[in-house]
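Left out: one protein chain. Kept in place: all the others.
Going by the order they are written in, the chains are A and B; count residues from 1 in each one.
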Amino acid sequence: MSQTTGTLLSPPPVTGGSRRKGRLPRWAAWAVFGTALVLVAGIGLPAGLALALVVLFTGVLGTLALYVLSRVTENRRTATDRLVTCVVVGAFALAMVPLLSLVYEVVSRGIGRLDGEFFNSSLVGVIGEGGGAYHAIFGTLIITGLTALISVPIGLLTAIYLVEYGSGRLKKVITFLVDVMTGIPSIVAGLFAYALFAIFFGPGVRLGIAGAVALSVLMTPVFVRSAEEVLKLVPNELREAAYALGVPKWRTVVKIVLPTAVAGLGTGVTLAVARVIGETAPLLVTVGITNATNLNPFDGRMATLPVYAFYQLTQPGVPPEFAIDRAWTAALLLIALVMALNVVARLISRFFAPTTGR
Amino acid sequence: MTTTNAPQTQPPRAVRRLGDRLFAGSARGAGVLILLVLAGVAAFLVIDAVPALVAPAREVPGGRGVLPYVGPLLFGTVLAAAIALVVATPLGVAIALFLTHYAPRRLATGLAYVVDLLAAIPSIVYGFWGIVWLAPRLVPFYRWTEAHLGFLPFFAGPASVTGKTMFTAGLVLAVMVLPIITAISREVFAQVPTLHREAALALGATRWEMIRMAVLPYGRSGIIGGAMLGLGRALGETLAIALVLSVSAGTVTFNLISSTNPSTIAANIALQFPESSGIDVNTLIASGLALFLVTLAVNVIARAVVNRRADFSGAN
Partner (left out) sequence: MAKRIDISDLNIYYGDFRAVADVTVSIEPRSVTALIGPSGCGKSTFLRSINRMHEVLPGARVEGKVSMDGQDLYGPDVDPVDVRRQIGMVFQRPNPFPTMSIYDNVAAGIRLNARKMKKSDLDALVERSLQGANLWREVRDRLNRPASGLSGGQQQRLCIARAIAVEPDVLLMDEPASALDPISTLAIEDLMTEMKERFTIVIVTHNMQQAARVSEQTGFFNLSAAGQPGRLIEFNSTEKIFSNPDEKATEDYISGRFG
């Protein structure tokens, strides 16, 4: 620290746009990285270096070269600043690697079986080629729908309590525990639902509704959080306007606060659904898997898309390649669902936001 | 002067309409229900764990009782999460800095959204990706570390030929918790008072010096809190680990690059539960209880850290 203050007081301030002697031109950084790329590719590619490593080494070499160059021509502080800039930009680029490679892998491996049969047939009597995920798609939709049906009312009421009614200790405790609840491992939620339903239906129970309960444990706190934020955004002036008209508080909440917040609430529901629709672990222990179509969540095992993908990949049977293809298509479908929900959420918040008075 | 009239202590809410009472009551009820569910999670896990805890040791899977069964799993859980955190925390902070202080304003929102997408991808898909993309690409690296860094216990080898190692699992977890750490850090960095930043810049600081003087000290508890929330998520991650880690029961080792690894609690439950019955189920639930308690503690501390910062920030 003392060193920092020491250097800070040393003469040349460098933030000003003024050009001074010993300042690298704007294109210098690009030039350095370009040279590094040419060097690494020229030496590495003939030697059989993987493309990813070429990029990686270019980044490292370019960063080092730029640092040294800046040390020599500019000064130490500017050099450090440039180094950090490179590192920070590099970190972001690095984070994009898994995202891009993941999307590429899933799309290229899953696109093959994205056909009509995948959507309109189950796995009944399928050995080897063909078959689909009709039963799993509907299972996922039904269980996720039930989850939303449980979570949205409870979550919305809780958010209303926290924003409109809550005070004192209970409010603090609930706020805190809702936060803590967002961190419950999904598998634990699954075990909870299993234990709960095992009391009534005996050990080994597998029910769609149990899966929905498990997912609700995960979805409710997420939705409470977002609903709370949205309700807080409703200007207090609107509540006061309603009170001043002699409107009781509960009607004010139902008729003024909720309609004003409806876009945000829609976004919140959609994102919370997106959060749980791909959950696998809780469904693995509560709903299980089946090859046949079962659309009744109150009667035995159901298939769901994530669990389907899991079993198709890990227990593909013989010959394995057909099941593995189906697994990737299911994974592709899951990602598409989640992304679609995210896009829908953004659209809702953009187009249905009320025009608040200015 | 202060002549007070007879009903001096008026109750603050003397009259409330029926509708108000019903509505307020149900809202409050929903809040309390959430508390009950959290308590219920703990209660049901305890109830179902008890039979395993009291059962004779040889009936528990592994034949040596619950603690020797859960111990290696807990070790594996913590080890994988620790690797994830060591990788993801600096990366997440750097990305948060990039998004708040380096990326052009107009792009920053979009880029932040892209990072958030990482959090949207289902855990099982990360597992798929880990198996086919990440693990094979790491095999040469493992061979290299075994040959050159083999004297360190972490890289003792023998290097896995599939790449399904503890290190791979840790990296997959790192990618999964990255968006959490980024999001929380970003939130805190964005709240650094402009005054602090401008004060630093006015002293002639470079951008990095400004960040070191004004942004990082201000955001420290946010970084810690974010990292701990990431830790909570990493401890409980299930499917990704179940898919990318090749395990052998009861192992305890710091060797990160071999194919003999301890499993994690969550992954072990996911893999064993569907085929289990009787006391095996109780044992798995007992391990789930251990996981629940650990993550609960981590989350409580994390939230306390994050909230404490919020109290002190004065940004409101």
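Everything below uses one rule, namely that a contact is a pair of C-beta atoms (placed from the backbone, for glycine too) under 8 Å apart; a residue touches a chain by one contact, two chains touch by 3 or more.
It should be emphasised that the depicted structure is a prediction, and the values quoted were computed from it without experimental measurement.
S.K.: Check the options A:Leu45, A:Ala241, A:Leu295 or A:Leu347 and report the residue that touches the missing chain.
M.R.: A:Ala241
S.K.: For the chain left off this view, which of A:Gly204, A:Pro259 or A:Gly317 is in contact with it?
M.R.: Of the candidates A:Gly204, A:Pro259 or A:Gly317, A:Pro259 is in touch with the missing chain.
S.K.: From the listed residues A:Arg71, A:Arg251 or A:Arg346, report the one that touches the chain absent from this view.
M.R.: Considering all chains, including the one not shown, the answer is A:Arg251.
S.K.: So that we can see where the missing chain sits, which residues of chain A does it touch?
M.R.: 167, 235, 237-248, 251-252, 255-256, 259-260, 262, 354-358
Operating definition for what follows: only the chains that are shown with their structure count from here on.
S.K.: CA centre of chain A versus CA centre of chain B: separation in Å?
M.R.: Comparing mean C-alpha positions, chain B is 14 Å from chain A.
S.K.: For chain A, which residues are in contact with chain B within the complex?
M.R.: Within the complex, chain A touches chain B at residues 4, 8, 13-15, 50, 52, 77-78, 80-81, 84-85, 87-92, 94-96, 98-99, 101-102, 105-106, 109, 153-158, 160-162, 164-166, 170-171, 173-174, 176-189, 191-192, 195-196, 198, 203-204, 217, 220-221, 224, 248-251, 253-254, 274-275, 277-281, 284-285, 288, 306, 309-310, 313-314, 327-328, 331, 334-335, 338-339, 342.
S.K.: Help me check something: in the complex, which residues belonging to chain B touch chain A?
M.R.: Going by the criterion above, the answer is residues 17, 19-20, 22-24, 26-35, 37-38, 40-41, 44-45, 47-48, 90-91, 94-95, 97-99, 102-103, 111, 114-115, 117-118, 120-126, 128-129, 132-134, 137, 175, 178, 182, 201, 203-209, 211-213, 229, 232-233, 235-239, 243, 266, 269-270, 273-274, 277-278, 281, 284-285, 288, 291-292, 295-296, 298-300, 302-303, 307.
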